[in-house]
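Note that one protein chain of the assembly has been removed; the remaining protein chains are unaltered in position.
Labels run A and B following the written order; every chain starts at residue 1.
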Amino acid sequence: MRPGKQKALGETILAPSQPAIEAKNVTKQFQSPGADVFKALDNVSVSIRENEFFTLLGPSGCGKTTLLRLIAGFDFPTEGEILLHGQDIAPLPPYKRPVNTVFQSYALFPHMTVAQNIGFGLEMLGKPKAQIEQQVASMLRLVRMEDLAKRKTSQISGGQQQRVALARALAPQPKVLLLDEPLSALDYKLRKDMQIELKRLQTETGITFIFVTHDQEEALTMSDRIAVMSKGKILQIGTPHEIYDRPAERFVANFIGETNFLPANIISSRNGVAKVTLDSGATLSAGLPEGFMPTGKVTVVVRPEHADLVPANDKATITGVLSNIVYFGTDTHYHIRLKDGGEFVLRHQNTRTGEPEAKIGARVGVKFDNDAAQVLRD
Amino acid sequence: MVELSKATAVALAAEKATITRNRWLSFPAVAIIIVFGILPLLIIIVYSFLKAAPYGGVEWRFSTNAYVSFLFQKDIFDDTLQFSPNYLIIYFRTFLYAVATTVVCLLLGFPTAYFMATRPPSQRNIWVLLITIPFWSNLLVRTLAVMLVIRDQGLINNTLMALHLIDKPITMLYTNFAIMLGLLYSFLPFMVLPLYSSLEKLDFRLVEAGHDLYASKRQVLWRVIVPLSMPGIVAGCLLVFIPALGAYVTPLILGGGRHLMIGDLIAQQFGTGRNWPLGSAQALILMAAVLVALYFYSRPGVKQGTHG
Partner (left out) sequence: MAKAAPPLDIKAQTGFRTVAYLCLLVLYLPIAVLVIFSFNSGNQIMHWEGFGAGWYGSAFYNQDFHSAAITTMTIAAVATVISTIAATLAAIGMTRTKAWPGMAAAFMIINLPLMVPEIITAVATLSFFALLSTTIGLSFGLGNLILAHTVFCIPFAYMPIKARLEDMDLTLENAAADLYATPWNAFRRITLPLLVPGIASGAALAFIISFDDFTITQLVAGPGQTTLPLYIWTQIRLPLTPEINAISTILLLVSVAFIFMSFWIARERK
């Protein structure tokens, strides 16, 4: 087991002097004869730290899998560099990179047993038999599959196959582990279990995990940092909190969770905070994305749960007509129609202390929490 | 223009190496077929323009005798060329045989393939197996079997005589009937398997839709099922027609030396006929007919089907 730095729960890894994986201005384009050039990745740069659980998040076609393949070595960048501990590995074939992949389809070798699959990488590296056996045994313990060592891979369940794929990729102790939507084929309960399992493994082994998914919930629960991607570009990189509370782009705000979009006007901006006025006349402060100093009209976002239902008086940030109440068991959504025709959705967690009294059709007010608003880089 | 990454250069070199490797891998198979398959074809093209040697083989002198004698014969009295339709008749008859075989195979094969395709899956496999076995077994043996059934002391005649329905054997062997029967027997599986392949993929919801729109069974057959299985029909017809044109074993065993088809006519020129150039010419004319048929197959508008 590689001695990794144990992370305390919630601790963010400080940036060390050298990142584990760094992509510098990577572009990948495809040119089919007679068709336009298609840019799968457009000038992408990202720096991933040691011992980090880093997630590439985005809808299908955004380029996340392409970037993963470039890091693994199954394809090469048209422009740019891919550095592993400072060295450009882009010209290297996959079998020369100390990087291993867990494939979406698992890609277990069907003519080999579980143990043979797990030991394959070490075998290819020419390790002595005794060492291979020992490492395989330790991997089987790690993923809790000791009694299935001699089974053929076609005879085990999907969840078990997933764990074998994981063990196989971890056995050669790579510097970086790449995971290409490894949980997408599992059913809900198994998926949740595996998410916890993966997180535990990453913390225990200390290996840098680069995880690809389109499931934002998965990304939020497992990652140290997330890179949100769309159409070949990275839109925002940050911790789950930062991504959720302070989305910088419209796409990010939309893709992760639910959001309310409100038009606003900048009054002043300083030190990452802006003073804005809303159409309703209310003035509030809103966070600014890094390096963004807008003037004039902007869009501001507020999460549904960062607001409260209040009577329609001047304490309210905005007012409107309650158009719908939707009950979700754990919370209730209030849909409020605003003066300009837009809609604000407010989420209230149902507690024992009772719900706000409101009738459909009544005039109601919404009060934002402090710090709830965020200006979008539009 | 930004300089392409070093990785691109490495990858392009790797791609080139792969192409070279693939070329070398394909080389043995391609070379064997070119030397021992295509080269011989070129040789008989050349032979068809040479003079026949007296005891078989060729003399290396240019001559168009072979092609001329395809249509004309020298009158032994006045040395003029007279149009002789003998070979043309054989070619034409072969063409008719091939067409007739294709049609009958289609008429018998389509219902069979349809029936097979509409069986439950487990039964279907058995049917496919039963049709496949004759497809792959020795043609000579199968043709011999037909002969045993239809010859004068064969099964049919023996049975009919034993039942006192006839008192003399019916001559079936060495007739056109025998050849037709032989061809049918050889090629029926060649029609059924591609048809089955196509019909198996038929979406029967379309048949349901046809019925839903008040079509009778026969109407659904002609207006829905047949058009949808056209690729399979075309494939089956080609798989029967082309080999039937070149059939050799059937006329050899069931034709009694009367050279009712092109196949054994050509063989005779290389055997007792001792006219290799003529045989080559006849073979090339046959090849031309095959190419014409293949051309029609690959014409746009005729959908390519899967082969059995």
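Basically, a residue touches a chain if its C-beta (ideal position, glycine included) is under 8 Å from a C-beta of that chain, and two chains touch if they have at least 3 such contacts.
From a predicted model like this one, the values you see are computed outputs, not experimental measurements.
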| item | value |
| --- | --- |
| Which displayed chains the unshown chain touches | A, B |
| Of B:Ala13, B:Ile89, B:Ala145 or B:Val292, the residue in touch with the unshown chain | B:Ala145 |
| Among B:Val10, B:Val68, B:Leu108 or B:Leu228, the residue in touch with the chain that has been omitted | B:Leu108 |
| From B:Val68, B:Ala100 or B:Val249, residue that would touch the chain that is not displayed | B:Val249 |
| Where the missing chain touches chain A, by residue | 72-74, 93-96, 99-101, 103, 105, 107-111, 120-121, 124-125, 168-169, 172 |
| Chain B residues that touch the omitted chain in the full complex | 15, 18-19, 21-30, 32-34, 36-41, 43-44, 47, 57, 108-109, 111-112, 114-116, 118, 127, 130-134, 136-142, 144-149, 153-155, 158, 184-185, 188-189, 192, 204, 207-208, 211, 217-218, 221, 242-243, 245-246, 248-249, 253, 262-263, 266-267, 270, 276, 279-280, 283, 286-287, 290, 294 |
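Keep in mind that, in the parts below, only the chains that are shown with their structure count from here on.
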| item | value |
| --- | --- |
| Distance between chain centroids, defined by C-alpha means - chain A, chain B (Å) | 61 |
| Residues of chain B defined as touching chain A within the complex | 2, 4-11, 14 |
| Chain B-facing residues of chain A, complex | 75-82, 88, 90-91, 93 |
